[in-house]
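Of the protein chains in this complex, one is absent; all others appear in place.
== subunit A ==
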């Protein structure tokens, strides 16, 4: 079974359903919860907080979108490609703005990753060859729990038979000692907002100069390992993006030292789909296929340009500044997803869906853009997100 719990898309889960007792082998806790929560905290179909049939909730959504002056579609970071494609079709019909989490963080890096201007590799290459991995502003042990055990640190790879003990050197760079930093061989603590200075110190070390800031001995030591690397990979997360802001110099340095770069972010699959169609990965107005910063969820909810929003399996309300998230209560907001969350709580219409990769199948991209096909393993009464979005589209 393929797990869609995060963009590692682990393909070795062993699922058994015997006499209504579910067991799952090989999954991390996050992956297990995704399956085990099939009967917990499920979203209830509702209109204005009153329970309603799914048909009524879908019909009300159609009515809202028909009467909307300008609508937006947001999320789908955790959805399958079929649903993502259907959301684009729907957005083209309604002339909606389409956006996802990459407009909040990581967008610039993902764009560079997708336009081919960043050296990259597959996770299988990482497993077989990587001898130095750097985790900068990311904590895969929390967000992508099997990344290090399946690919980058612990496994024996074709050319890394002595595994983590001897063959792999790992460095975490973060503002706090994360779970990942607890297991890497070196940890460099960076003061909040000072990643760019640390990056410049690294640049000095790599060109043979003494670093101007930080623990000089540690930086020199790590710099030597970077220089000696035969196959180096930098995993980057939102932490770096928040702090660095301007990423071009950073990407150039990674390219110059011959390292590969891998964003550890979940929206990359949907970003690829949008990039291939429109050359943009987020904030796209499907009316004229244009991109504008003002089309990001942040700016849309801050301003008054949209009167309705359809959000698919993305708990954006938990992450935006609360005053902006509250705006969901003032416009026609529709939430589609398998479980209830804060975004559903603030939305006017809730439409429950199946759990992708558990109660319905579909395709998805791993973080290195390898495509995988997930099968349904549990029968359920819930419609898939693809079915819900196509029913809304047909109704329009």
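Structural remarks
The rule is simple: a residue touches a chain if its C-beta (ideal position, glycine included) is under 8 Å from a C-beta of that chain, and two chains touch if they have at least 3 such contacts; residues count from 1.
Simple rule for what comes next: contacts and distances are computed from a predicted model.
Looking at the choices "cysteine desulfurase", "Molybdopterin dinucleotide-binding domain-containing protein", "ATPases involved in chromosome partitioning" or "Branched-chain amino acid ABC transporter permease", the name in the UniProt record of the chain not drawn here is "Molybdopterin dinucleotide-binding domain-containing protein". When you scan A:129, A:143 or A:170 for touch with the missing chain, the hit is A:143. When the missing chain is restored to the complex, the residue among A:135, A:202, A:270 or A:298 that touches it is A:298. Checked against the hidden chain, the listed residues A:24, A:98, A:118 or A:346 yield one contact partner: A:346.
The missing chain lies against subunit A, touching residues 29-30, 33-34, 37, 40-41, 78, 104-105, 139, 141-143, 145, 175-179, 189, 191-193, 238, 242-243, 296, 298-299, 302, 315, 317-326, 329, 338-342, 345-346.
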